[in-house]
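Just dropping this structure here.
One protein chain is absent from this view; the other protein chains keep their places.
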Amino acid sequence: MANTEVLMAGFGGQGMLLSGKLLAYAAMYDGKEVSWLPSYGPEMRGGTANVTVVISDKPVGSPYIIEPSALLVMNGPSLEKFGARVKKGGLIVINTSLVAVACERTDVTVVYVDAGGLAVKAGAARAANIVMLGVYVGYSGIVSHDLAAKMIEKEFAEKAKFIPANLAAFEAGYSAGVESRKGGA
Amino acid sequence: MANTEVLMAGFGGQGMLLSGKLLAYAAMYDGKEVSWLPSYGPEMRGGTANVTVVISDKPVGSPYIIEPSALLVMNGPSLEKFGARVKKGGLIVINTSLVAVACERTDVTVVYVDAGGLAVKAGAARAANIVMLGVYVGYSGIVSHDLAAKMIEKEFAEKAKFIPANLAAFEAGYSAGVESRKGGA
Amino acid sequence: MKKVFAFTDGLTRLPTHYCPGCTHGVIHRMIGEIMVELGIRERTVGIAPVGCSVLAYKYFNCDMFEASHGRAPAVATGAKRTRPDLMLFTYQGDGDLASIGMAEIIHAANRGEKFTTIFVNNAIYGMTGGQMAPTTMPRQRSTTTPAGRDPAECGFPIRMAELLTTLTTPAFIARVSSHTAAQSVRAKKVIKEAFEHQMAGTCFTFVEVLSICPTNWGLSPKESNRWLEREMMPYYPLGVFKRPQESTGGDHGKH
Amino acid sequence: MKKVFAFTDGLTRLPTHYCPGCTHGVIHRMIGEIMVELGIRERTVGIAPVGCSVLAYKYFNCDMFEASHGRAPAVATGAKRTRPDLMLFTYQGDGDLASIGMAEIIHAANRGEKFTTIFVNNAIYGMTGGQMAPTTMPRQRSTTTPAGRDPAECGFPIRMAELLTTLTTPAFIARVSSHTAAQSVRAKKVIKEAFEHQMAGTCFTFVEVLSICPTNWGLSPKESNRWLEREMMPYYPLGVFKRPQESTGGDHGKH
Amino acid sequence: MPKIDVMVERCKGCERCNEACPQQIVKMSLKFNAKGYKYAVLADPPRCIGCRMCAISCPDSAIEVCIEGAQYEFFAY
Amino acid sequence: MPKIDVMVERCKGCERCNEACPQQIVKMSLKFNAKGYKYAVLADPPRCIGCRMCAISCPDSAIEVCIEGAQYEFFAY
Amino acid sequence: MAKVLMKGNEAIGEAAIRAGCVHFFGYPITPQSEVPEYLAKRLPEVGGKFVQAESEVAASNMIYGAAGVGMRVLTTSSSPGISLMAEAMSYIAACELPVVVVNIMRGGPGLGGILPAQGDYLQATKGMGHGDFDLIVLAPSSVQEAVDLTIKAFELAEKYRNPVMVIGDGMIGQMMEPVSFPDVEIGPPLKPGDWALTGCVNRKPRIITSLYLDAMDLHNHNVHLKKKFAVITEHEQRHEAYNCDGEYDVLVTAFGMMARMCKTAIDTLAAEGIQVGLFRPISLKPFPYEACKNAMLKGKRVLDVEMNMGQMIEDVKLAGLGARQIDFFGRAGGVIPSVEEVMNEIRACHAKAKEKNP
Partner (left out) sequence: MAKVLMKGNEAIGEAAIRAGCVHFFGYPITPQSEVPEYLAKRLPEVGGKFVQAESEVAASNMIYGAAGVGMRVLTTSSSPGISLMAEAMSYIAACELPVVVVNIMRGGPGLGGILPAQGDYLQATKGMGHGDFDLIVLAPSSVQEAVDLTIKAFELAEKYRNPVMVIGDGMIGQMMEPVSFPDVEIGPPLKPGDWALTGCVNRKPRIITSLYLDAMDLHNHNVHLKKKFAVITEHEQRHEAYNCDGEYDVLVTAFGMMARMCKTAIDTLAAEGIQVGLFRPISLKPFPYEACKNAMLKGKRVLDVEMNMGQMIEDVKLAGLGARQIDFFGRAGGVIPSVEEVMNEIRACHAKAKEKNP
């Protein structure tokens, strides 16, 4: 397997750093080498925050990636900033609940998901980031469904009441991911 | 003329730094190159203080001299510390009012002066340092009597009442210096 | 239509990077308005600190410095002493002024430097992510006091206005709050008086302004206002603590 | 014959480098005596400052640090926090503590660090040759205020004991004088109380000691005593300003 | 008649104006501005008394206040 | 009978003991010690009351005080 | 121990605890604040002390105090904060106290920025403070190595009674990677020698001072410090030579995270058939001059890559002493050179190497 480099981007507070962490953890337990590198704007709140997760079979060289193989965007500015950077043949997952525009690239796979809507349905309005994670896992199969789910359980272990809704959000995303894989492929 | 290096040493407050300055000033007005380098102990009062004056026809190289050609000592510890360093054939002037011991060196000229006593006689008990200066100028002729006297007048210009006594102290020392030159030579 | 409240020429039009509801913006606006009202904008030099207001230099519509963390009073001293015709103000947070910059503010105050310090007390390190400030309240949680500030370990919060008031050198020292409109109205009067003292060359002038940090307090702006009133105001009483006429030096004050 | 006043085992026998009459020596002796009387000499670590007492580490008969200029309170914090079983004292001059070290002493006091600071106020920088200290009196000449300290330029002298007293964190804070035997008797009692509070682990303890500097004041030791009484004592009143029981924090002191 | 102008793109939706208005007539929009904030809107214009409380409490200088005719000076600011 | 012992080589001749002595019996020597100071001497031994004022005021710990027989405790130190 | 995913900053804090350091004094600054934040939680759990100092000046003097009474102690900061420690570091080195200081560098000079950089190389290795003294400086290039070198730092600090600086760019502080820790909860306490101020029970008082009023004493102390560092230089040089076994025309020199990013470039180029060696000093001081020279001599030309304007290049020059041409590629202020950029620079250097030595 070549390196997998996922860039997850949104406003600060939208939880993409956490999604990245869950993905990295899952890959680590899967025996992969991983790195997780965040990047923030100067604002304490409302600014942009993104994270790059690299997953590889050998030690990760650069954790800093200009051209990721996948991009998950929660908001418009992030798509604008990073959309053009995704590697040819790569993947872009767009949260349609906050991104109104479409992606114009034709050399990548673009998956549109109403992550906000799915999260609300799952019972955790703030879990759009988990939906996005689910989409990516479902689409890419980079880690198994169960391993990713386990990471979510582990993460929320101390606030157990949030587990069911977050798992539901993950499921919703996962299904959407699997679906679009089938559709897209 | 070779370099003339005079080391003047005593307790802090005994005024040897001033004597050195007067000598350096006189030599400077005489067209010589000069340097004046002080050295203090850690004590604010009562510690040792000494100064090295170098007088030369060409730019002074090192102002820091291990083996001076002349040493003027105001007190016992200074004689102990620096006595052995004076160049062969050099000069040591000892203030007998505070130094009880004699200098054992035979390869240098040693001049004993009761600088304290002469100062008291001159009317300025604290002017023993000026007496010592006088001795050195009188003995060495390194600068003229009048130039040195002028420096004293200049130095005390703002406390004019001290001038006569200090000049008297200088005279007393000067005569002693001239005398010992004759005697010694 | 007559504009009775217009965007002040004392600020640039740049949107700020402050969090929603953060009263840094309110305090900025008051200073901007005062510069215009006193007609001093074109001879004012402001000094931004290191803290959330580090970018204040982009927002004030006057010449601006960015100072190193805590040293704004020293920078202001250098500037004002050599250009006494300029109006100088520093804008400092509680970490900046009361922690690392404690020596500089006390000595500037004690030398009676003729500038104005606006001290924004929000009981937290905003910019670096919510660590304890010298003004953090007992039991208040911060990222470096995860169990709440324990006065037995970290001492009690420091009241800067009161501390500076004890110095003998004449000064204008006050504490106001920015959290409500009503308080802001009072606050602006006091800050204006500080600038006026500076204009007259009278003394060092210092206004502590209580301010909210919704983000690091983990509260909404409204909840933050309530927290400020309940937790901070009893400990940090508002008022003018010292005016230049009122020397605290006793007889020695007259030397 | 019974020795009713003997050379204390709290000091080494080394002659000091202090000027004749300098009361640094008196203060040293009191601390030495107290260490012996309280039986703590073997678990005491002292911290010498940068100043005339820089060599204090040679004179105290206990383990000693030499700290960088003004930072003794930080050094003491590091030592006492990690070895609370030791007794820690700092010995600092007015330049060291009240000028460059202002932030460190205020924050150590405010954190309530459990050590004892002996603050020697001689109204001048002794060691470096008589420059102005924050405690130099108005009109007093120094090598950096050749025309006498002008409060309009340099502000008024800082009263450290009073300044620290305003902090809310409990503390023991006092001012004494070392210039006469009678004052020294009182001084020693107060310093001893400070050490006792430390032994009990109660609070930060601080004793300001007025001291003479004949050399840089340009006076004889006797004249210096008169100058201290006439010029310093009215401005620097003696007394215990704060005891740990007496919180100044109002309700908040009890948090 | 007084009225307020909200600069929609300056507003960060903090609701301080809403809290400050004695008439309780400043509400938050349902739409988002470009930065993603719900912004302040004057819900009941006729009731505005031009007191400026909303503007004074706004950290983002997003509100201006205008008055047609006589201004009643509630307080100096 | 009380008496004081001056450690001559510790003494710096500052005369603080002289100032402190309530009996005014500590005087300065005419001779110098090795460091060049005139040192303290007990001028009128029988008048010494052993009060320790001289020792307490000495910055150089140059004075010790001894008492033969009962000590009158003027004050605690 | 099993691997955990941890931020570099937190991992450094945990590593200190495993090394037996349960006392921390420090001040917040981005991008290192997670160290104090982590330790504020952890140290009370292990019976240690966490103190938020009022400034970096104070923090650096607090560790002086803690080390002086014989306790293992840590402080961490980032570039501007490290500058404020200059005086204290000089004192600590002069007094030969074992402390560990971590610098998670950000862009400079001045307030600069908060993004990763390597602009404090010269400060750390040459001019940290006034007077002659030397820090041991270790530069990790992964979170795991940050852990290992932090532990090593305490060992070296105590062995040589010399302050040690662990220096990394903001990336290493902020990124998460899997790490494992040695299987001890807390290491053994420091065994202070006969220098620590522990109370003078049954012995003469001890003194910790850097004041030597007699010039000859101070000179001799300086000679002693230099001799000690000569021993350190002999025994404590660390480096990694990557892809240096075979033949190569170009040697890349780089340290810390930058070196690791060069590895990706080197691997990719190898696929293109261009063999490139990498020399990475791990101990920036003592700098492994000899090893660096040997690696240089095997190739024809050198490309020094740093996240600054060219600082380590002076040491590379001192290693090579003119034997090889040295090109430089640097980005300062938080700009992280991409692998592609590095590859391009290597290609250019390679072309020049071929040109001169066809």
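A few remarks follow.
Lettered A, B, C, D, E, F and G in written order, each chain numbered from 1.
Here is the rule we use: a residue touches a chain if its C-beta (ideal position, glycine included) is under 8 Å from a C-beta of that chain, and two chains touch if they have at least 3 such contacts.
Keep in mind the model is a prediction, meaning the values are calculated, not measured.
The hidden chain, counted over the whole complex, makes contact with B, C, D, G. Among G:Gly68, G:Gly277 or G:Gly334, only G:Gly334 touches the chain left out of the display. Across G:Ser210, G:Asn243, G:Asn294 or G:Asn344, the residue that sits in touch with the chain not pictured is G:Ser210. Of the candidate positions B:Gly13, B:Pro38, B:Gly117 or B:Pro164, contact with the hidden chain is made by B:Pro38. When you scan C:Phe5, C:Tyr18, C:Tyr57 or C:Trp217 for touch with the missing chain, the hit is C:Tyr57. Even with one chain removed from view, subunit D keeps its contact list with that chain: residues 50, 54, 66, 68-70, 95, 99-100, 102, 125, 127-129, 131-132, 134, 143-146, 154. Looking at subunit C, the residues touching the absent chain are 12, 41-45, 47-48, 54-55, 57-58, 60-68, 71, 74-83, 86, 103-104, 107, 111. Residues of subunit G in touch with the missing chain: 57, 79-80, 82-84, 86-87, 90-91, 93-95, 105, 107-115, 117, 119-120, 122-133, 209-223, 225-226, 308-311, 314, 317-318, 321-323, 331-336.
One rule holds for everything that comes next: only the chains that are shown with their structure count from here on.
The chains that touch both subunit C and subunit F are D. Seen from the C-alpha centroid of subunit D, the farthest chain centroid is that of A.
Distances between chain centres, each the mean of the C-alpha atoms, put B farthest from subunit E. The greater number of contacting C-beta pairs, out of the two interfaces B-F and A-G, is seen for A-G. Each chain gets a centre from the mean of its Cα atoms; for subunit B and subunit C, those two points are 61 Å apart. One simple way to say how far apart two chains are is to compare their mean CA positions; for subunit C and subunit E this gives 26 Å.
Residues of subunit B in contact with at least two other chains: 42, 46. Within subunit E, residues 12 each touch two or more of the remaining chains.
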